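The structure's right below; bear with me while I get my questions together.
Excluded from the complex is one protein chain; the other protein chains are retained at their positions.
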Amino acid sequence: MQLSREQMLGAYRQMKVIREFEERLHVEIQKGEIAGFTHLYSGQEAVAVGVCEQLTDGDYIISTHRGHGHCIAKGCDVKGMMREIYGSAEGLCKGKGGSMHIADVDKGMLGANGIVGAGAPIAVGAAISAKLDGQGRVSVAFSGDGACNQGTTFEAMNLAVVVKAPCIFLFENNHYSEHTGVDYAVATSGDIASRAEAFGMKVWRGNGSDFFAVTEVMREVLEYVRAGNGPAAVELDTERFFGHFEGDPQRYRGPGELDRIRAERDCLEAFRTRVTEAKLLEGADLDQVDAEVMQMIEASVAEARSAPRPTAADVLTDVYISY
Amino acid sequence: MQLSREQMLGAYRQMKVIREFEERLHVEIQKGEIAGFTHLYSGQEAVAVGVCEQLTDGDYIISTHRGHGHCIAKGCDVKGMMREIYGSAEGLCKGKGGSMHIADVDKGMLGANGIVGAGAPIAVGAAISAKLDGQGRVSVAFSGDGACNQGTTFEAMNLAVVVKAPCIFLFENNHYSEHTGVDYAVATSGDIASRAEAFGMKVWRGNGSDFFAVTEVMREVLEYVRAGNGPAAVELDTERFFGHFEGDPQRYRGPGELDRIRAERDCLEAFRTRVTEAKLLEGADLDQVDAEVMQMIEASVAEARSAPRPTAADVLTDVYISY
Amino acid sequence: MAKMQLREAINLTLHQEMERDPSVIVLGEDIVGGMGTAGGPEAIGGIWKTTAGLYEKFGAGRVIDTPISESAIIGAAAGAALAGKRPVAELMFADFVGVCLDQIWNQMAKFRYMFGGKSRCPAVIRIAYGAGRNAGPQHSQSVYGLMTAIPGLKVVIPSSPAEAKGLLTQAIRDDDPVLFFEPKALYATRGDVPEEEYVIPFGHARLVREGSDVTIVTCGQLVGTAATAADRLAQQGIGCDVIDLRTTSPLDEEAILDSVETTGRLVVLDENPPRCGLAADIAAMVGEKAFAALRAPVSMVTPPHTPVPFAVELERAYLPDAERVEAAVTQLLGYRGSAPR
Partner (left out) sequence: MAKMQLREAINLTLHQEMERDPSVIVLGEDIVGGMGTAGGPEAIGGIWKTTAGLYEKFGAGRVIDTPISESAIIGAAAGAALAGKRPVAELMFADFVGVCLDQIWNQMAKFRYMFGGKSRCPAVIRIAYGAGRNAGPQHSQSVYGLMTAIPGLKVVIPSSPAEAKGLLTQAIRDDDPVLFFEPKALYATRGDVPEEEYVIPFGHARLVREGSDVTIVTCGQLVGTAATAADRLAQQGIGCDVIDLRTTSPLDEEAILDSVETTGRLVVLDENPPRCGLAADIAAMVGEKAFAALRAPVSMVTPPHTPVPFAVELERAYLPDAERVEAAVTQLLGYRGSAPR
């Protein structure tokens, strides 16, 4: 798939925004600035961006507890997200949802989700709706390698095939669910795609640390699904650079593992090498994006810190009734 | 597998008991003698008996809403069952459970179950227990072709493989879940075993209308599972001779379908033909069993009709507390 | 006006709303029936026959027969609703809330609040509920109490064919998730039903009988029980207000409190087990907000705290009947506080 210069710069920017958003959160959380449980997406950026760059606002995605990357890639307002994670009254969800519940339905982003496996059926519903509308729109259910063991995920795949819903089950295999290895928890020695295949779906596999590989896979998948062939599944191999949640001691990692994946499987580095070596973009182009992104993240943190806080009265809004 | 004369007569008797139990219930229900929803097992006898004849009281089974056959095959008291279905205070469950909840834990029968798909995880638990005991005992989860779409069934299969539980997922494919055809609801055009295989299990397929075929398959399966190889799955093709529940108009059947399956796929007839043609048993031997069974069913109905009824006070027993 | 069964009133409503609004879709197990069979799609419309004829009329895109997988069904309804449709999902028995609670409780019910008010989830879940058909412990539960406990859900329980039609119409047009509990023992009950479209707004209880001695609050299939009790009591000169809640959330507190201010005595008749159920909920609310008006303790008439038993005699003893309501009313009228308050 031939990407224009603009498309490449745009994709890189999105990946960089996600990376810096997360790296910065990691720092702020350690400083005690942010409450609650936060799951960072650093390392997996090529998946979210490789998928979402080919979607429009009319397509749907549903995300997981590790949702920041998907939200950003699907076009949620980054500052609004940062305010949300800080719990501001002007956060994207008014501070009511927090990190695990960022949504923007107008952008087709049907929500991060704190319940592992809950997203897939919801994505099928959005796909059913899209199919009825008949405009070739699709719905993508992001799931982890852990989520693929939840009954809801299987039910959703079966239902999608039965009703030929334009739904894409996008499995991000980052090798861990919390502290547990995928080879243990996914009974087929960690092979997710074959299980999806057994539901009668066409499946794709790919390197989730390579933006161009994801892009190519998704081009095929989207062509297939938009054409009305029913659902499809994709398994992408990727890495998470931080712990399961912030505070995770990560004793389950092998020696040097974190250094190795940062060195060998960094999708931003891979992108830079690829495009500069192929002379598609200059290093300076990317440096400029980097600088702009850093500034934007800095600004969004500064702004989130001083954004209006919710008051007790806000607890009682957004309900249909108060008791 | 060479069966002794006694084993053959015993198996035939069990199948016949199930058949006549169900055929008689069909009549009694139409007369309005029996309350509630009843799902009859007629036609599938070779499965229940082919499986359970090779189990001991120390092995576990869990059943479904269509449980009478499994209960009888696993050794539940037939008269107690009839009393239960009639709602007697002296029924196997004191009239509290009824048709869908017959259980006898001492016989390893962990219950018929009104929730489709609920049995499989419970069977895995019993298998985990059996494994810990280390005596080669197994647990069998009977499921229908409809139940195989329920998330719990998938979760149970995955868990069983992960913990190498001696659990057998026994799928009775009778081609229908309620009014719906298996080709529609099981997205893989009705192929259940392949889905089980995708969880990393060894699977077997067989003709569930042929007692000897079931016996042979189960001999292999049990050898495999008792030897500590972990779980296995079996898909048996079978037929239900009545509607989903009593009262079902069965408009989903093709023309002449009921006559055809009664004529061509009657496991009792097949058994009779096979053993008499091979001169393993005489027709007269079987006739005698038939006569004894008819008498026993007659007696059990007569007894159930006049068995003691529960009183209002019985509502409040078998609880740990009354409010 | 036409005489029709409760199931027919529901069926008519579905037809009318699907006709009116192309965004209304229905989904559930066997709601068509016969899919993938030699007999072909059936006009029978599910085991309750409430969806009969919809598939023929509106086609497979809007009338979706699903595999047995309630979490996927309810989740799909949630997703379709977020995406702008008005899905009406059928849950065959209320007891099956157990296999899909997450999608109801943690998903649908919370979207609006946890997304900061920026989403709508206009999904309806139609649920056949209740005891009285000897369906045993896993097919006879009421469950509307558990659902009333969940913030973000609207909980509706019609008591007659005409009520079912107006309330279901409102449910489908409502922008919040609605759990619509259909008393399955009343599916074949007939009543007069206006054939034209109409809505019954939520949160407005209905006064079924009037009387100034005792207030009886109830809903669903027990409305008939309460009315019978009230009629018999009326013959003894005892007058009862019988209030059909229609919706347990939103709750028409005013209707209850107004009546109790007059009568000073309240019986709550509920089909849930007693602990943390609707009877306790209403008793507590009245005990708090009409304390001074109460001339006797609130009487809660409910089943015992057990599963629903199978046998005819057991289920009859389990489900509260008119006699128990009458006894409760009589007892309240005989109450003489033993100590000064």
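The first chain written gets the first letter, and so on, giving A, B and C; residue counts start at 1 in each chain.
The definition used in the following text is that a contact is a pair of C-beta atoms (placed from the backbone, for glycine too) under 8 Å apart; a residue touches a chain by one contact, two chains touch by 3 or more.
Because the structure is a prediction, the values reported are computed rather than measured.
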Omitted chain - touching chains that are shown: A, B, C
Touching the absent chain when the full complex is considered, from B:Leu132, B:Ala284 or B:Ala313: B:Leu132
Contact with the hidden chain (one of A:His101, A:Arg195 or A:Arg240): A:His101
Residue in contact with the excluded chain [from A:Ile61, A:Leu170 or A:Val186]: A:Val186
Touch criterion as defined above, residue of B:Leu92, B:Cys148 or B:Leu236 at the omitted chain: B:Leu92
Residue among A:Gly117, A:Pro166, A:Gly200 or A:Pro231 touching the omitted chain: A:Gly117
Chain not shown, touching residues in chain B: 60, 62, 91-97, 101, 103-106, 110-111, 113-115, 118, 120-132, 139, 151-152, 155-156, 158-159, 162-163, 317-321, 323
Residues from chain C at the interface with the omitted partner, ascending: 71, 95-99, 101-106, 109-110, 113-114, 136-138, 145-146, 148-152, 249, 251, 272-273, 275-281, 283-285, 287-289, 291-300, 305-307, 309-310, 337-339, 341
Chain A residues touching the omitted chain (full complex): 35-37, 87-89, 91, 93, 95-101, 113-118, 146-147, 149-152, 176-187, 249-255, 257, 309-312, 314-316, 319, 321-323
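Quick note on the criterion: only the chains that are shown with their structure count from here on.
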Identifier of the chain whose CA centre is least distant from the whole-structure CA centre: C
Between chain C and chain A, distance of the C-alpha-averaged centres to the nearest whole Å: 39
Rounded Å distance between chain B and chain C, as computed from the means of their C-alpha atoms: 35
Multi-partner residues of chain A (each touching 2 or more other chains): 151-152, 155, 158, 162
Junction residues of chain C - those touching two or more other chains: 66-67, 69, 71-72
